[in-house]
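Only one protein chain is missing; all other protein chains are in place.
Here the chain labels run A and B in written order, and each chain numbers its own residues starting at 1.
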Amino acid sequence: MSDPGLPTPSGLPTPSGLPTPSGLPTPSGLEVRDLAMRFGGVAALAGVSFTVSPGGVTSLIGPNGAGKTTAFNVITGFQAPTAGQVAYAGRTITRWRPCHIAGLGLVRTFQKTSVFPGLTVLDNVLTGLHLRGGVGVGAALIRRRQVAAEEGRLREAARAVLDFVGLAARRDEIASDLSYGEQRLVELAVGLAAKPRMLLLDEPASGMTPAEKATTAALVRRICDSGVTVLLVEHDMRMVMGISDRVLVLNHGRLIADGAPAEVRRDPEVIRAYLGTAHAAA
Amino acid sequence: MRARAATAVLLVVAASAPLWVWNPYHLHTLIMAGIFAVLALSLNLLLGYTGQLSLGHAAFFGIGAYASALLSVKLEWSPWLGMLAAVVLPGLAGWGIGRLALKLRGAYFVLLTISFAGVVSLVSVNWMDLTNGPLGIPGVPALAVALPGLPELSFRGKGAFYYLVLAAVIAAYVLCRRLVASRVGRALVALRENEALAESVGIDGTHYLVLAAMLSAMMAGAAGGLYAHYTRFVSPEVFLFTYTVTMVIMVVAGGKGTLAGPVLGAVLFTVLPEALRALASWQWQMLLYGVLLIAALFFMPRGIVPALAARFPRAPVSS
Partner (left out) sequence: MDQLLQHLLNGLLLGSTYSLLGIGLTLVFGLMNVVNFAHGEFYTLGAYGAFAALVAASLNFFLAIPVAILAGALIGAACERLLLRPLRAASIDTTMLVMIGLWITLQNAELLAWGGVAKSVPTPFPTEPVAWGPVSVSRLRIFVFVMSALLILGAHLVLTRTRLGRAMRATFQDRETAALMGVSIERIHTVTFALGAGLAAAAGALLGPVFLLYPSMGDLAAQKAFCVVILGGLGNFVGAAVGGLLLGIAEELGAGYVSSGYRDAVGFVIIVLMLLVRPSGLFARAERVG
């Protein structure tokens, strides 16, 4: 994996040769600048800028269609923006391919359950550990000892991840046989396996029972405590207010609020966005 | 333990075959089964593991056969160098296809491979100066090994060639097995299972598809080279779609995504036609193939080997 490089005060180029958009020092943070995304006549993102410094749980919320998943797609390379820049760990990563962005430590999960359906839970996580291995075709064919050593190492790491998310008992089951809630845990485990420094979670609690949501919320905080910065998109307000250190609000592709959960909750424009009318907060 | 014993028995039976298979025509059938086993394993690498179907694999087979034949006949190179070319040239073609395919998946990838095979086939028929066109290239020399101090060991006879093919099948199987049981194999499977998820954890889809295409093509080319030095005659018939179709059935009916499946499929669908030959003509055979393929997809969609494995389950062991 590549090292994050030196901080870049006002305009000095980063080791990759490209300056970060604002020139501010973000040695291992995410910076999004004037991000825009248009489909035909519709602007899913209309000039969004924010920074996420390392540490803590930041939530990205907003009414349906506000552009949250689009933002994730653009940040992690699954879509190319119409305009704007994304920088992470001191490198400008706009339009990079997702696999290279993951190599920098920025990993995302998906809104729809996304696992490797035909594989066992263990194999799912082993696949997620791809970047932690180094065996290529040559080694696979002739270096049996190296392969065996790596496989042993990766299996240990997989077991650790599964213990962390609480899926150790389901290790040998086929992922598609698991319940919805458990599959979302598998998805989380796969993302964690990739050793992210920042994890982007796209609606990790959607479709879950209240009990499952509580477990997920606790898990997210534990992930954060283990040193991974979390940026999450969520609709469940209670969960968001409960675990976030900071909240960003999108509406119609624009950022309309950015602050601590308590202030954002009282922000009249946020209330207007969600309710559609200028009602005062209760 | 049971699997180890079964494999050992199988190897002994296979290794001793020339001793108890008296009819040379039957030995010929086994040799062809071996060549097809290598082909089926090569197609399986792409179809069974990355999930992409190549309907142009006969092209890699043919390029390998022609490369080796042309180099050993026209340039009078050693047939072993020809074999090397039979592996390298299709490998380049496979690499090219993989790189051209980029984001093409599913039906678009299939169409690309069909078109590639179509062009190659047309070239083999029309570029008379290079390939002799429909007349083909006769007189391809047999492979031979000349060790200092020993008499030359020629692989001209069926018995000797059988061992060469057996060695090739074992090599191909071991190669695939080692690949599949490593991080590389997992990356290939990840492409098939959920490419977007794979990319999000750092797996470079394009890189692994190109790799799979290249390795797959190299194996198919090796089979082609073996074919050329066995039949000692190469014509545009190697590009016949029948070969591709047969390969696909072997892999799908045998069990794509397994290693024993393609080998079983190859043996089954080489031996079966010979057995049926007494009963029915070649056209009925191909007709039956089509029906069998459809039936297999309906009733045993994962193939024979997985169906058997489900019947006789062992304790679940993560791959």
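Following the convention adopted for this analysis, contacts are C-beta pairs under 8 Å (C-beta built on N, C-alpha and C of every residue); 3 or more make two chains touch, one makes a residue touch a chain.
The structure displayed is predicted, hence computed values, not measured ones.
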Selected residue (touches chain absent from view) among B:A15, B:L92 or B:V110: B:V110
Which residue of B:L130, B:V174, B:V291 or B:A310 touches the chain not shown here: B:V291
Full-complex contact with the absent chain, from B:M32, B:V248, B:V263 or B:I304: B:V248
Where the unshown chain meets subunit B, residue by residue: 51, 53, 55, 100, 102, 104, 106-108, 110-112, 114-116, 118-119, 122, 125-126, 241, 245, 248, 252, 283-284, 286-287, 289-294, 297-298, 301
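One rule holds in what follows: only the chains that are shown with their structure count from here on.
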Inter-centroid spacing, subunit B versus subunit A (mean Cα positions, whole Å): 42
Of subunit A, residues touching subunit B in the complex: 76-78, 97-100, 102-103, 107-110, 114-120, 122-123, 126-128, 130-131, 133-137, 139-141, 144, 147, 150-151, 154, 171-172, 187, 190-191, 193-194
Residues on subunit B engaged by subunit A in the complex (per definition of touch): 175, 178-179, 181-187, 189-190, 193-194, 196-205, 211, 215, 316, 318-319
